[in-house]
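Step one of this worksheet: look at the structure below.
One chain of protein is taken out of this complex; the other chains stay put.
In this document, chain identifiers A and B correspond to the written order of the chains, with residue numbering beginning at 1 in each.
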Amino acid sequence: MSIIKSENISFRYTESYNNCLNNISIDINEKEMVALAGPNGAGKTTLFKIICGLIKGYAGNLYLYGKDINLYSNIELAKIISYIPQKDNYIFDFTVYEIIAMGRRPYLNSFGILSKKDKDIILNICDFLGINKIIKRKYSNLSGGEKRLVLIARALAQEASVLLMDEPTTYLDLYYKILFMDKLLELNKKGKTILLISHDINLISEYMNRVILIKEGKVIYDGKIKQVIDEKKLKEVFNFDNFIIEKNKVSGNPNLFFIPTNKTGG
Amino acid sequence: MRVIFVFILFLQLNFLYAETIIDDVGRKIDIKLPISSIVSLSPAHTEMIYFLGQESKLKAVSVNCSFPKEAALKEKAGTFLNPDIEKILKIKPDIVISGGGIQKKAIKNLENLNIPVIVLYPRDIENIADNMYLLSFITGCKDCPIKIKNFSTKVKPQINKNIKIYMEIWGSPVMAVGGTSFINDLIKRAGAQNILNDTKQEYPKISDEFVIKNKPDIIILLYEPEKNYKEKFRFKNTPAGKKNQIFVLSKEEQDVFLRTGPRIVQAFNKLTEIINRINK
Partner (left out) sequence: MKKHVLIFSLIILLFFAILFSLISGSIKISIEELLNVLIKPYFNSDNSLIIYKIRLPRILLAILVGGILGVVGSILQAIFKNPLVDPFITGVSSGAAFGATIAIIFNFYSLTFFAISGAVLTILFVYKLSVKNNNLNLYNLLLIGVMTGSFLSSLIMFLSAFFNKDLIKVVFWLMGDLSITNFTLLKYSYFFSIIIICLCIYFSNDLNIFSLDEDEAKISGVKTEFIKTLYFLSSGILTGIAVALSGVIGFVGLVIPHIMRFFTGPDLRILMPVSFIGGAVFLIICDTIARTLFLPAEIPVGIITGLLGAPIFIFILIRRK
């Protein structure tokens, strides 16, 4: 079933002359794991903001579960779309538990009292992600990887159908990168739709099942991993030559290998 | 207003009766006369009370009421800027005299506590006499009107001798005596003309050029200026400067110019003395 569908979405920021997005039409179904990739400034983050309901003045239509996004209330939207930001500039030092509890907002009254059910849900999520030990610590004191897990936990507390992520693994070390993506796979198996922006072609290749390549506000390619991740297509979208695509010997998925320029020594 | 007071004074009734007083800002106050206890928050009016010989009725004064010396021995009711409401409440005077202006909030507080306050704010010398008549009326003082008449004679307006005066009450920044200031009236009465007579402010900041353009014959400073004050542009290049007619008044002399009370006579005399000397 179509969960997110955009029809000819075009958008221009008021300060610029050119369109940021040009007639973007994509259709994402339930339980897909989709990656959005493309050069910087291609419009990926803008598209995300539109899907999240943060940007309104665009041309075209956006449907969630077949219904126009403007017909949903704030709370209803929050039960469909959840978001994990790339960076956080949090001034106030809330604890991990308090931050995860914020994710329950769509189900609470304004004062935010948690019921037993809410508390159970939060604890289950912490179990699932393995962050029980750090629940009482201040969020600002955690490592990058731990913070990322807490933000996933918050998004999961929203119990939304879709998880949107903007370059979620950029600041993670190897351990947390893999841990993070493994958890995503698990969530996907449990029924969550995943849509993420990433620059890491290999990560996309190994974990996602569909990739959309965007360049200059237009969808250039959209399809399964093995079809889209090939040298010719990537070179066209990224305008960049120094790499080759080869089949991963273990997983069988296309992987990207850089060809260093002659300037640096071996 | 003055006519009504004088008329009632001639009746000279000696027993207590309620009266409605109208003060200098138009407020109506109902009090039983004659009064027997006063708190004065206005230094000028403290002086008036002593001048009229009614100081036995004065129960407390503000800290700023420095003259006469006996006033310092009276109970203190706060400062001019911050009257002590608690103390006044404890004393429960028949009337409180306020100089208005910055005491407005204190006045409101006192009114809320049902303590009668009259605001007296003499704007010129005639008002000083009016205030004193009012005070003598409410204290039931029989021999006061004579004293006040005597006072009025001493500050009788003199003929205009066409002499131009410029006065400053402060030098940095320059605060000159303006057209609506009390001292302006003093100058007029003394027979001279304030070069700032037409300004609408009390103590405006004046430019050097204005002073020079208006050629004052006499300059009087009501403060202690810096050492080379005579070199100042606005002093040097005036007839006053050239003929050495710049007067710096001593602290005591300054006080009598700035207090709108009975000692204004001394200020008046000083002015007329300076003016007559130059007239020769």
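Rule of thumb we're sticking to: contacts are C-beta pairs under 8 Å (C-beta built on N, C-alpha and C of every residue); 3 or more make two chains touch, one makes a residue touch a chain.
Fair warning: this is a prediction, and the values are worked out from it, not measured in the lab.
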Chains still shown that are in contact with the chain withheld from the display: A, B
Return the single residue from B:Lys104, B:Lys142, B:Lys215 or B:Lys243 that touches the missing chain. B:Lys104
Hidden partner chain, touching residue among B:Asn82, B:Asn150 or B:Ser207: B:Asn82
Missing-chain contacts mapped onto chain B: 63, 76-79, 81-82, 84-87, 89-90, 101-102, 104-106, 108-109, 112-113, 175, 201-205
What residue numbers in chain A mark contact with the hidden partner chain? 49, 52-54, 57, 74-75, 77-79, 81-83, 85, 88-95, 98-99, 102-103, 105-106, 108, 110-112, 154, 158
